[in-house]
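Reviewing the structure listed below.
In this view, the complex is presented without one of its protein chains, the others remaining in place.
Letters are used for the chains, namely A, B and C, taken in the order the chains are written, and counting of residues starts over at 1 for each.
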Amino acid sequence: GSSATPSASAQSTGPFAIGYSNGGGVGNGFREEQVCTAKAEVAALGTSKISGITVIHRNTDAAGQLSDLRDLIAKNVKAIVFNPNDPDALNPALAEAHKAGIVTVSVDAYVTDPNTWNLYNNQVKYAYLGASWLFKQLGGKGTVWYTRGLAGHPADSDRDIGFKQALKENPGITVVPDVNGVFTGWDPKTATQITNDFISSGQYDKIQGIWASGMGAQIVDAIKAANKKFVPIADADIGAFVKQLLDPADYPGLVGAAVTNTASVGGAGVSMAYKLLTGQTVTPSTGAGRPNTVLLDPQILDNTTDQGKADLQKWISVPGMDPLWPLSLSIPGWTDYNPATVPSSCKGA
Amino acid sequence: MTPNPPDQLLLATGISKTYGAVVALRNASLGVRPGEVHALLGANGAGKSTLVKILTGAVHPDGGTIAVRGRERTVHSPAEARRGGLVSVYQEPSLIPDLDIRANLRITNTPVESFRHWVSELGLPDLDLTSLARRLPLASLRVIDLARALANEPDVLMLDEMTAALPANLTERVLEVVGRRKGGDSSVIFISHRMIEIAELCDRATVLREGETVGVVDVTAGSDKRIVDLMLGPMAAEIPAAAERPAAAPRPADAQPRLSARGVSDGRRLHEVSFDLHPGEVLGVVALEGQGQDELFDILAGSSRPATGSLVVDGTPVAFRHPADAIQAGVVYVPADRAEALMMQRSVRENIALPFVAGVRHWAMLNMGAERKTVDEAVATLQIDARAGNEVRRLSGGNQQKVTIARWVATGVRTLLCFDPTRGIDIRTKQQIYVLLRELAQGGAAVLLYTSELKEVQLVCDRAIVIFGGRIVAQVAGADADEPSLLRAAYNLAPDEVIPELAVAFANPDGAPGSADTAAAGADPDGPGGGAPRAGDAPTGEQSEDPA
Amino acid sequence: MSTTATLASRGRSLVGRRDVLRRNGWTFGLLGLLAVLLLFAKIVEPSYGVLAIQGLGTSVLPLAIAAVAQAVVVISGGIDLSIGSMMALTSVVAASAMYKQPDEFGIVVVIGVLALGLALGAVNGALVVTTKVPDIVVTLAMSFVWAGFALIVRPAPGGGASSWLMDLAVGPILVDWIPKATVVMLIVVAVVWIPIARSRLGLSFYALGSNALAAFRSGVPVGRTKWASYVVGGLFAALGGLALTASTGIGTPVPGPYTLESVAAVVLGGVSLAGGRGGVLGPMIAVVVLQMVRTDMTFMSIDTNLAIVAQGVILIGVVMFGSLLEIRRASR
Partner (left out) sequence: MTAATSRRPRRQTAAGVRGLFRDQPVIPLLGLLAILVVVIEVVDPGIVSIDWAGVIIKGSVPLAILAGCQTIAMLTGGIDLSVGAVASMTGFVTATMIHSPGGEVQGIVIALVAASLAGFVSGVGVGVFRVHPLIMTLGMNFVVLGLANVWQLQNVQTGAGVPANLRTLGSGAFVEVLPYSLVVFVPVMALILVGLKRTGYGRLLYAIGDNPVAARLSGARSWQVLIVLYVISGLLAGIAGLILSGYANTASVSLADSSVLPSIAAAVIGGTSIMGGRGGYAGSIVGAVILTVLAALLTILGLPEPTRQIVFGSIIVVMAAAYTRVTAES
């Protein structure tokens, strides 16, 4: 990857209008928080730098997001930050944006458009970290229940890659129901139902660990409701799950690790867009495997050590956040706002 | 006619059909000779319609054989039947509502030219082929259906209660056109509950009873009684004599009417109609098709609001916004069309009990015991054959008709509006309904009865009002409401004028050329045309007097 | 001649004229609404122009074709809740087959995918006809089945599309103001639908939707016609799938929101859910209208959640307006 060479047309001194496109997950904690962090970043940068942000957030597919991007282009924004529904599908609109001198930043997942910058959580690594931790907990051998997200979703596919990497390194681990796992569709109800069925069929008694893709809290609660003993579980930094890890009273003997999957990429995307618009240099991560890409490496924390517990506690920086929202509310070096302002910035257009 | 059996054009033998538990047809047979008009007769539930549907492939029989011109064949669909020369005009019009007439012709591969020919023969010369079927009045649809059938040059043409809903002038045309086919090498199967049409038109009659062929009769002057006996079989005995109408009870001049209309207009077809309906009387309404009687009943029943004028019930003026208001005021309505009145998938019981639960006040728990009692009484009073009673659609037409009335009888009716309640049902059932209406009146109810069967007026009504062009043009006492005078009144003619259509009807029964014009001339120039159904009853009535 | 006739026919010719207006009035209304929305966009965002119009043409392509597919089935008295899944399946098949293949091969793929669409529709139709299970249920269940197959073909989004196919979906034709996508869509729909509509089959579709019993008695082969309507629906669904692949260059196994949106578009487009009435043009225009509404709201920077609310309100409002017209017409 080479360092940024911002397009001439973009070299001006704001304030800039920014467009934001989110092609799915209306009401979903991660996606909503992402938008909120974007708004928080806009507020933090101030109207002298960013004149305003137009958000399009609706449940649609790649084709639908294409038209949303085109609407933003037609609206004459100077930069578009978006969470892509697909790595390749949006390229036509992105090319049009480039022609119109619009800076484009893809957050939370990459796109293959050469002129678009990518800034996202390393999902392969996300899965790899959690799985490796889990397998280590089991001493490299045992049976693990592999619960995934939404079949066919890019992030889910990336995580599958990471999981299987870790699996290859731990030949002693067997995966149920099979190496392709079972899908929760990132739907809490389905996750609960699947877990209930899994438990009542007696299969739960035969496993030593669980890898989860964001539905850990529901799975843990189902186990609790069935009065079963907890097995080690690796999941994301969703508030509800972390609270469970830190609540031995309600969840005795629950051992688990949370891997960050920060939704602050929204805010980070805005600040990256501003950097690019003002011609500041942005250094891409090495080893991202693609140009113009900044990879946010996930961290992992578990509740096996007091240190870990303390750090997990720190994550709960803004008290009383919606339990389904990811915890890590800022990305050092990328977000300029005060995490406490995120919830309030959700309100209003 | 000739005793030696000639070659049968159509021969159906041993036809049987059961629906669930109910036997619609058991071993029914029907033989039709070339060039004859063959009547298919039977009480309600006898299986006429079902048989016709089977002959034209609309329903598949459980057993039996069908042979055309001696060759046996199985008919899978109406289309196939049509190609084989078997065409039926079903009871319910089978034109496609959202297609225009031209498309309707195309879909049945009907040659447009000969359709035009027939449709004008039948009295709709300048029909606009581009108009949607949905927008045409029922009568026109029936005629179009027939014209389409004729244009397909069928070997055997089947008409299921074709004339039931037709105005007089159109009825005349139909009978005349059908009559003209006699003697050719094609034949007609004619279903009707009107003996008079049978007598006028048909050569022979096959009689069904309870799904079985009980006899084939040559239609002659005296055959009527024979046919009726066959139709009704053992039941014939129990037919109640035509209800004895007591001389109209003398009413004190100041007696308060149950329901009075004061200058009611609907703004389009009904003008300034005023009349009083008193407790204890059956008031007949006589009118040609489309003279505003439908609008009048809609207004009285609360289905639509009058443009001007007012209604008074028991001395208090009322403004009905919804049928519920009318029912509240004790004014209830029996529509002619069963499909309008019945929940076909629900049980007889629920259908009869429907009015009990309609109002918000009755939304709470039901008193099942009491309900069953009332319903059973009603079923008994009207002698409903409820064998197939847990889904009304499985009752025969006649029994369905009874259910529509039972609904109101059960609630103890005060003011009953009946719109042609005997349309398309058999003599016995009709008699039962006459008696019922009389009894209701005796019991202090007030009954307003529109009938398209003129002789019912004399049988049932204390007096009758005649509506023409949306106005009441005459009032007749029940006693002297004989058909000819009613008809004259209905056509708004002076007593001495002859009714041209009647003249035509028997002047040239086999349809002489030019009859079309004479018939048309009969209809009043400005009144919306149409006429009294069953006007055909009149001619033969007079025929015996003076053969023209 | 008889007075019945004169009167009747006089009344009728009036009615006739009203019908003509009535039959196209709704479509004209939609076009008017569309004009207003475009004007509004131009006012709010003066730079709204050629590029945006071309983008519009591309954006509406998949849903517009899906709406046509739905319209055909609804007109015939049915409904197809598996259109979204069929689009997903056909689109992933197309994308997988065209991936890294020469353009000429793309033509073969397109033909194959259209055949696949016919097959999917045939299965839906056969099930609806033979099982006698209400079509809503059958197609609802089949939507799971087709989506499952889509996932088998492509566990994750990807694949590719022949360049010529993608070119069809973007850019102008002849004049800058005419989006190529729109022209292509109109031609394709016309080529498939007009012959059918003019044929006996098209007539049978309307007949069946209008009144199945009357249709049967008029000699319409009810079963076969119903089946055929699903086959044609499947064909258009496949075209919709190709439109997806063309505009995105890939195939996505997870169905988009096309099923319910197509139902909405069909109703907004003046097709009666009872069947027998309407056409395929209205629904296509309705889709463009819906898209423009969204665009205008974006230009006004309306809160994105309120925009979702507005979408629902507009859907209800327009249909409400339509049924109010119906009620008033009935009362007159």
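One rule holds for everything that comes next: a residue touches a chain if its C-beta (ideal position, glycine included) is under 8 Å from a C-beta of that chain, and two chains touch if they have at least 3 such contacts.
Computed from a predicted structure; not experimentally measured.
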Which displayed chains the unshown chain touches: A, B, C
Option touching the unshown chain, where C:Val36, C:Val137 or C:Leu186 are the choices: C:Val137
Hidden-chain contact residue, picked from the options A:Val81, A:Ala155, A:Ala222 or A:Leu295: A:Ala222
Absent chain, residues of subunit C that touch it: 127, 131-134, 136-138, 140-145, 147-152, 155, 212-213, 216, 222-223, 260, 263-264, 267, 273, 303, 305-313, 315-316, 319-320, 323-324, 326-327
Residues in subunit A touching the chain absent from view: 26-29, 32, 36, 151, 176-178, 180, 182-183, 185, 187-194, 196-203, 217-218, 221-222, 225-227, 240, 318-325, 343-344, 346-347
Contacts of subunit B with the absent chain, listed as residue ranges: 18-21, 53, 58-60, 62-63, 77, 301, 303, 322-324, 327-328, 333, 335, 339-346, 350-351, 353-360, 362-366, 368, 390, 407
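Here is the rule we use: only the chains that are shown with their structure count from here on.
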Chain contact graph, described as a line, ring, star, complete graph or other shape: line
Geometric centre distance via CA averages, subunit C-subunit B, whole Å: 45
CA centroid of subunit A to CA centroid of subunit C, Å: 36
Separation of mean Cα positions, subunit B and subunit A [Å, integer]: 74
Residue numbers of subunit A (touch at least two other chains): none
Contact footprint of subunit C on subunit A as seen in their complex: 26, 52, 54-64, 66-68, 70-76, 85-93, 96, 100, 150-154, 156-157, 348-349
Touch list for subunit C against partner subunit A, complex: 41, 45, 47-48, 51-52, 55-56, 58-60, 62, 151, 154-158, 166, 170, 244, 247-250, 252-257, 291, 294-295, 298-299, 301-308
Subunit B - residues contacting subunit C, complex: 58, 77-79, 82, 90, 92-99, 103-104, 106-109, 120, 123-128, 130-132, 135-137, 140, 167, 169-170, 519-520, 523-530
